[in-house]
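Have a look at this one before I ask anything.
For this view, one protein chain was removed and the others were kept in their places.
Chain IDs A and B follow the sequence of writing; residue 1 opens each chain.
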Amino acid sequence: MELLSFGDTGWGDEMLRACIMTFAVSVCAMSFGIILAIPFVIMKLSNSFILKLIANFFTTVVRGVPELLIIYLFFFGSSAAIMFIARIFGYNGYIEINAFIVGAFCVGIIAAAYSTEVLRGAVLAIPKGQIEASKSFGIKGKRLLFGIMIPQTLRIALPGIGNVWQLALKDTSLISVTGLVEIMRQTHISSGVTRQPFLFLITAAILYLTLTTFSNKIFIFAENKYSKGYV
Amino acid sequence: MNKLFAIIASLFFVPLTLSADWTEVRIGTEGAYPPWNGTNAAGELEGAEIDMANELCDRMGVNCTFVVQDWDGIIPALLNGKYDVIIAGMSITDERKEKVDFSVGYMTDGACLVVSGDSQMASFSPSKESINLFNTDAATKQVTGQVVALLKGKTVGVQGGTIHQNFVEQYAPSAELKTYSTQDDLNLDMGAGRLDVGLADCGAFDDYMAKADSNLTSIQPTLSGGPFGDGVGGAFRKDDDDLREMFNAAIKSALADGTIGRISKEWFGRDISM
Partner (left out) sequence: MNFSLIFESFLKILNGLALSLEIIVLSLILGFLASILIVLMRLSKNILFSRFSRGFIFSIRGTPLLVQIYFIYYGLAQFSFIRDSFLWIILKEPFWCGVIALTINTSAYTAEIIRSGLNAISKGQIESATAFGMTKFQTFKRILIPQALRQSIPAYSNEIILMIKSSSLVSIITIMEMTGIARKIISTTFAPIEVFIAAGIIYLFLNYLITIIFRQVEKRYSVSY
C-alpha cells in the first residue's frame, strides 16, 4: 500500500493525475468527435450520392478497423499530413503536436464515426408528424431547426451518445503511443518500475470503473431530465 | 503567408520550433529503459542518458526539453518531427542508418544473456567471457557456436525492434523468439518464468536484478559487435547535419574530459563511455 502513497516515493499522486488526464482527454475527444460527426450526419442525410459515399466510407472504415490501428494511423498520419500542409504554405520547419491534442484527436476520430451513426439514427427517429405540425403552426427554417429538430435529436440521441462516451473513455487506454501519461501508461510505468503489476492494474481498473460509473450516472440523470413528459 | 501560417499553427500546436537556429532542442527518449533512461516515482525522467543530455545541452548552450515516446514508434516520430534527436540507448546499426543519421557513439554496453538461477543454462561456461562478433578468429567462432547451440529450441525474450532481436533472428533462428514492447515487460515475463533466456544490454538486466529479489543470473559471454552495432549514439533526421555536428562536438568534449565516464559510473556502476 505504501506504493500507492502520495508524494515522491509513492505512485498515488501519479495515478490520480493520470486519472484526471484520462478524463480530460476523453472529454476533449468526445467533444471533438461530436463536432466532427455533424458534417458527416448532414452528408449521410443528403441526397448527394458522392457525399453519402464519403460519409459511409469514413464510418465504415473507422468502425471496421481495430482502434489500435486507427490510433497509430492517425498518430503518425496526422503529423505527416500537417507537415505536408505546412509545406504548401511554404513553412519548412517541424511542428510539434502536443501529445494531449494528438491523443484527443485520435480517439475523437473513433468517437466521431460512432456518433455519426447515433445522431443519424436520432434525426430519422424524430416523428414526421412533429415536423409537419410545426410547419402548419408556421414554424420553419431556423426556428424549426433550432427549436424542434436539434433539441429532439439530442434528446433521442442521448443514450447512444452515452454509449459512445463509454467507448471513448476506454479507448483512451490505447493512446499511450502518443506518450500522454493517462491511466494505462502510468500503470505500465509504475508496474514496470515496482514489479507489482497486480496492484497497479487493480488500481487502474478501479479508476476506470469510477470514471465510467460516475459518468454513467450523469447520462442517466440527463436522460431522465430531458425525457420528461415522454415516458 | 509563412507568418500567417505560423500564427495559425501556434494556436493549435505548441510549441513551434524553427529548424534554422537551434536554440530549442527536443529530445525523444523512451523513459522505460533504466539505467539508460527511466521514470521515477515522482514521474520524472532519470538515468544516465538524461544526465548526459542535460550536460550536452549546457555545453551547446541550447534549451532542451524531453519528449517521451514508446520504442515502437521512436524512429517514425523523429522523422515526423515530434522531436529533433533520439537519445534512448539506441545502438548505431546499418539498418537504422538507412533512415536516420547517428552522432558519434557516447556509451557502449555489451549484451547479456540472462537465465533463471535454477536452470541448467546457469552453469554454461564458455571458453571466452566476452565475444565481439566483428572478430573472425577461431576462438570467437567457437564460442559463438556454443551460444547458438545453447539457444536452440529455447524461448528467448527481447525488446522488439532492437539489436538483440536482430541477433537472435540472424544467429539463432531456431530459438522461439518473443518480442516485448518495453524492457519492463520483458523483465516481468523473465521473472514470471515464461522465458528460458532474456537478451538485452547488461546494464538493463543489472538494474532489474538489483531491484527485484529474483533468482535470475546473467551468464557469459557478453556479446558485442556484428548485429550489436557500434555503440550507442544520438539519432537525427538526415537533413539535420548542423544539429548532429553540434552534438558531435559536445559529445566529444564530454568524453574527453571524462564527464560521460563519470555519469555512466554513477548509473551503471562501471565506466561504459566510448
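One rule holds in what follows: a contact is a pair of C-beta atoms (placed from the backbone, for glycine too) under 8 Å apart; a residue touches a chain by one contact, two chains touch by 3 or more.
Owing to the predicted nature of the structure, the values given are computational and were not obtained by experimental measurement.
Enquirer: In the complete complex, the chain left out here touches which of the visible ones?
Expert: Across all of the complex, the chain we cannot see touches A, B.
Enquirer: Taking the entire complex into account, which one of A:66, A:90, A:127 or A:141 touches the absent chain?
Expert: Candidates A:66, A:90, A:127 or A:141; residue touching the omitted chain: A:66.
Enquirer: So which of B:73, B:126 or B:231 would be touching the chain we can't see?
Expert: B:73
Enquirer: Which residue among A:134, A:152 or A:212 touches the omitted chain?
Expert: Going through A:134, A:152 or A:212 one by one, A:212 is the residue touching the chain not shown.
Enquirer: Write the list of chain B residues that the hidden chain touches.
Expert: Residues in contact with the chain left out: 72-73, 75-76, 79, 95, 99, 157, 160-161, 165, 178-181, 185, 188-189, 192-194.
Enquirer: Spell out the interface residues on chain A facing the chain that's missing from view.
Expert: 60-61, 63-70, 72-73, 76-77, 80, 166, 170-171, 173-174, 184, 187-188, 191, 195-198, 201-202, 204-205, 208-209, 212-213
Methods note: only the chains that are shown with their structure count from here on.
Enquirer: Approximately how many whole Å separate the CA-defined centres of chain A and chain B?
Expert: 36
Enquirer: Can you list the chain A residues touching chain B in their complex?
Expert: 8-11, 14, 17, 72, 75-76, 79-80, 82-83, 86, 89-99, 101, 176-177, 179, 181, 186, 188-193, 195, 197
Enquirer: Please output the residues of chain B touching chain A within their complex, sorted ascending.
Expert: 1-2, 4-6, 9, 12-20, 26, 31-32, 34, 38-43, 67-70, 72-73, 76-77, 80-84, 182-185, 187-188, 191, 211-212
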